[in-house]
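Heads up, one of the protein chains got dropped from this complex, but the rest are sitting where they should.
Let's turn to chain A:
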Amino acid sequence: MDKLSKPQIISHIEKSVDYTIFDAKWIPCSAKFVIMGTRPRGTGIIQIYEVSSGNLSLIKTIDKPNPIKCGTFKASSLRTRYLATGDFKGKLQLYDLEKPSEPVYSANAHGEIINAIDGVAGDSIGCGAPEILTGSREGSVKVWDIRQKDQPVATMEPVVGGSRRDCWTVAFGNSYNCEERCVTAGFDNGDIKMFDLRMMTLKWETNLKNGVCCIEFDRRDVAMNKLVATTLESKLFLFDLRTQHPTKGFAYLTEKAHSSTIWLVRHLPQNREICATAGGNGSISLWKYEYPEKRYIEDAEGIQEGVIGSLKLLQQSTMSSQPVNSLDWSPDKLGLAVCTSFDQCVRVIITTKLNLQ
């Protein structure tokens, strides 16, 4: 009975490559994905693969001078499907995958490596302008609009002369109408900062006492609901963002998993209550959030305080002996995902019975 209702993670296709992969992303509205990384001689590479009858067929290889750390399609429309990438030299570039020799847009975004990139509002209407978010080792976080050349539309950086923390992860959220939008960044000292882009104020900040490896909102384009942050020493934090208490902040829960660094968290595009985390021991965990009876309580003065629900572990599988450094759920097929790990291997995995959850 238990076995029947539990989702199962199945390795569908495995393929080894001869370079180090940093990121993998599905191309929206297709059975193709791109993987980005660095060749042994220190140049960048982007490859496009297509899933076809139990195999992966290589469609295209694109060589670039600098190693590519991260990429996203989230800020491009279905019509263009441009890939935005961040590289080791701090360059932000936008490629048309049909004519990839020259970037459509290019900016010297940061002085050092771009660790994380995110996009918003590319394929939806009424969620504001499409924008790209980059976070770099130099400690700054920048927001880009590709209609504006060379200059970011918003910059958040440490004071001159102040301590600069390595920014490891960035995420867009709360973009539920044309004006509202939030940016969240996680730093190597455990800081999480959330900015309101409309008001350009710091909305919330906290410290998790441990390097923040990955942050993700459960959805970018709804009124902010949940946020998951993972840390260097095997902990994950889930915040309920609906109710902010003036002194206590957001209600949250923590879980210990993977018994090593939790490299990333990715919510299922088809169901925001389910997310996957990937760990340094090469394992993937599937979680499901369950809401509490009532999402907030009110004290005698009428001040609301959030109530956190519970997080259930659905499945846990070891995939590789090396850390899993990227995972992307297909936006077009429930349960299909591509993931890569440091063993230079791409895997297409299928998770069954997710619709029963």
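Quick notes
Just so it is clear, a residue touches a chain if its C-beta (ideal position, glycine included) is under 8 Å from a C-beta of that chain, and two chains touch if they have at least 3 such contacts; residues count from 1.
The definition used in the following text is that contacts and distances are computed from a predicted model.
UniProt lists the omitted chain of the complex under the protein name "Sperm-associated antigen 1-like" (options: "Dynactin subunit 4", "Sperm-associated antigen 1-like", "EKC/KEOPS complex subunit BUD32" or "Elongator complex protein 5"). Among A:T20, A:T43, A:S106 or A:Q304, only A:Q304 touches the chain that is left out of the view. Residue positions on chain A in contact with the hidden chain: 8-12, 29-31, 50-54, 77-79, 123-126, 128-131, 139-141, 143, 145, 147-148, 151-159, 162-163, 176-180, 193, 195, 197, 200-202, 205, 219, 221-223, 225, 244-247, 256, 269-273, 283-284, 291, 301-304, 312-313, 316-319, 332-333, 336, 349-350, 352, in rising order.
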